[in-house]
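Report on the following structure.
Here the complex is missing one protein chain, while the rest keep their positions.
Let's turn to chain A:
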Amino acid sequence: MPKTHITMKVNGAEVEGLVESRTLLVHFIRENLAMTGTHIGCETTHCGACTVDIDGMSVKSCTMFAVQAQGSDITTIEGMANADGSLSALQEGFRMMHGLQCGFCTPGMIMRAHRLLKENPQPTEDEVRMGISGNICRCTGYQNIVKAIQYAAAKINGVEFREAAE
């Protein structure tokens, strides 16, 4: 099958590759770029484990061809830590609030939360729940994920995080 040469920016670095037109973006990221933090949970756009950030939007990378990402600017979970290598506010929030268990949905969840907080820097619980409703988690029951995202929002905004009473 003929291959197409593609270039894009991933986590700040220019990358290129030769792909079939049918190659899914998630496979390009995982197989060609060897960045395996982006996961595949359903291949039908339901679970969100493959969520990455493309040109300022959350995108499920299992439902986009790699060739469609030609020239775009992509951030994956591997690009989420602070410049000094420490955990970003969101990564720290997930750890502090116990917002993950098996860790399989976590990269997609963090990537979605990253964009959500850009769209809405101080979301309410309902807004967080709606905002991550394209991402499925089987372990946590979401309650601590909501807290994790609110923890990160507070930290980014420089305000004190207060856990809502049960």
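Here is the rule we use: contacts are C-beta pairs under 8 Å (C-beta built on N, C-alpha and C of every residue); 3 or more make two chains touch, one makes a residue touch a chain; residues count from 1.
Basically, contacts and distances are computed from a predicted model.
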Chain excluded from display, named as in UniProt, from "Ribose transport system permease protein", "Acetyl-CoA carboxylase, biotin carboxylase subunit", "NADH-quinone oxidoreductase subunit H" or "Carbon monoxide dehydrogenase large chain": "Carbon monoxide dehydrogenase large chain"
Option touching the unshown chain, where A:T36, A:Q70, A:Q122 or A:N157 are the choices: A:T36
Residue in contact with the excluded chain [from A:I6, A:C137 or A:A153]: A:C137
Footprint left on chain A by the chain that the document does not show: 1, 20, 22-23, 27, 30-31, 34-44, 46-47, 49, 76-78, 80-81, 87, 91-92, 94-96, 98, 100-107, 110, 128-130, 132-146, 166
